[in-house]
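Shown here: the complex without one of its protein chains, the others still in place.
Up next is subunit A:
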Amino acid sequence: MPPKNKGGGRAKAAEPAQQEPPKQPQTVRELEWQRYYDTNPHQKAYEELGLHGMTPADRQAYLNQEYLKPGAAKTLSNKAQKELWKQLNESNLPLRSLPRPRDSHWGRDKNGRDIGDYTIEEYGAHEAKTTKLLNLFFQSQAFKSKREKASNGDGHLVGDTVQPFTCTEDDFEREKVRRKEMADLQQDLYSVKTDPYALDPEWDDVVPIPQVEPEGALAAIAYPDEYAEAMSYLRAVMAVKEHTPRCLRLTERIISLNPAHYTVWLYRFSIVKALNIAIPDDIEWLNEVSLTYIKNYQIWNHRQLLLDHYYPTIVTSPSEVAALGDSERQFLERMLEEDAKNYHVWSYRQYLVRKLGLWDEEERQSIEALLDEDVRNNSAWSHRFFVAFSDPAHATPGSHATEPDPRVPAGVVDREVAYAQAKILLAPQNQSPWNYLKGALVKGGRKLGSVREFSEQFVTNLGGVGDAEEEVRSSHALDLLADIYKEAGEKEKADLALRRLGEKWDRIRKGYWEYRRKMLE
């Protein structure tokens, strides 16, 4: 290799470009430039030496090449054009010269990296993905067009016959897979998230209606994307009162995101009715939801609506009614295992007893099991009172819970009084069975005095001091005794009981005990 003339840059630049050792391009940008110079062989010399610095032969070749650019040759006369083609033929110039690269045309990827800086391999992979995406897009378009033709009843020629376009289930499945693939590619290439509903060809015909908040809206929630999207599809289908299976699935989605959304629940029930869905199917789904959202309120109205709708269809079949009662009770027991005092579960249970006529031994035993577990479970006590005293077999219709009902058999009153007393003995300071006892006595038209002895066992030496010091094992016994003494005309004793409650045994309620004392007068 000849020694380089380090003093004259010009001399170096004068060396023909082709003689530089070919550099392996590292990035696609470099590759592009390389290809550009490869297909514009005199460009480099022109850039470095200028038109006048070039050898006459190079200059001629360069200019000829310029004329090769689209349209340029037409500016020459016919004769000149002929000369040009002749020279080109002789000079072995590449017939297609690539345009000069623009450095900005690569764009940036989702991470902000200039794609021009990709290695050749990286770029290859990138390009494979974009090509794939484009292909998928065309296939998806083809699917849509086929589906549209199918729905229009269009036909196409197969051999000699016209066959209608059909969109099979397979087509739909393939389209779903395709959209998933497209969404993944878009996410991968451009970080663009595709909404799940846009992925589903089933929803193509729905134009989602996004929520538009007024300016300055108060307590506006920044909805998570999936909720906002599902809701905008809901608005769209509700607006046209659509009742289809896909809407049913949409309600499931929204309920899973916000079970307190009463509008969706009401809409769901209207769909169930319109589609004549088998109620047990919806109840099965509902059971799952209920166990997941244990505190939810709307679930129970929905369940009640389902039952009201279903019951008339089975009312003539006692075995079906019994089976429904069994499965409902089983489920309620499962719910109460999670939360034994869940207000909505108990409300529903009262509805159920009334609807299906479950005023039976089994109902009472199921309550007793809960009270055996926690004798302080007031919800269970309340339910027991309802089952015992509202049974239409012996209760006066419309009898008020706080008033006597002469129709209730003495046996029932005896049984309930005895039950309450037995439970009081387990934990005398538990107010639930005391309230129950009083309630049962009043319902049965019994004198409160009938439990005087029973109540007095929890109070020793009322008002006593010193050796015979007063001892009270239940303030609720003392409360009831005050009423018992009043009923018996023993006003002073009643007053003493109330006074001691306020002074010692239940001081936080002193104001109330004082009021009760005044009421003795």
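By definition in this document, a contact is a pair of C-beta atoms (placed from the backbone, for glycine too) under 8 Å apart; a residue touches a chain by one contact, two chains touch by 3 or more; residues count from 1.
Here is the rule we use: contacts and distances are computed from a predicted model.
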| item | value |
| --- | --- |
| Omitted chain, identified by the protein name its UniProt record gives, among "tRNA methyltransferase", "Terpenoid cyclases/Protein prenyltransferase", "N-terminal E2 ubiquitin-conjugating enzyme" or "Eukaryotic translation initiation factor 2 subunit 2" | "Terpenoid cyclases/Protein prenyltransferase" |
| Full-complex contact with the absent chain, from A:Tyr46, A:Tyr62, A:Phe385 or A:Tyr419 | A:Phe385 |
| Of A:Thr263, A:Thr292 or A:Gln457, the residue in touch with the unshown chain | A:Thr263 |
| Sole residue of A:Leu305, A:Leu332 or A:Leu481 that reaches the chain not shown, by the stated touch rule | A:Leu305 |
| Subunit A residues that touch the omitted chain in the full complex | 211-224, 227, 235, 238, 257-258, 260-263, 266, 269-270, 300-301, 304-305, 340-341, 343, 346-347, 350, 373-379, 381-383, 385-386, 389-390, 398, 400-403, 426-432, 435-436, 438-440, 442-443, 471-475, 479, 504-512, 514-515, 518-519 |
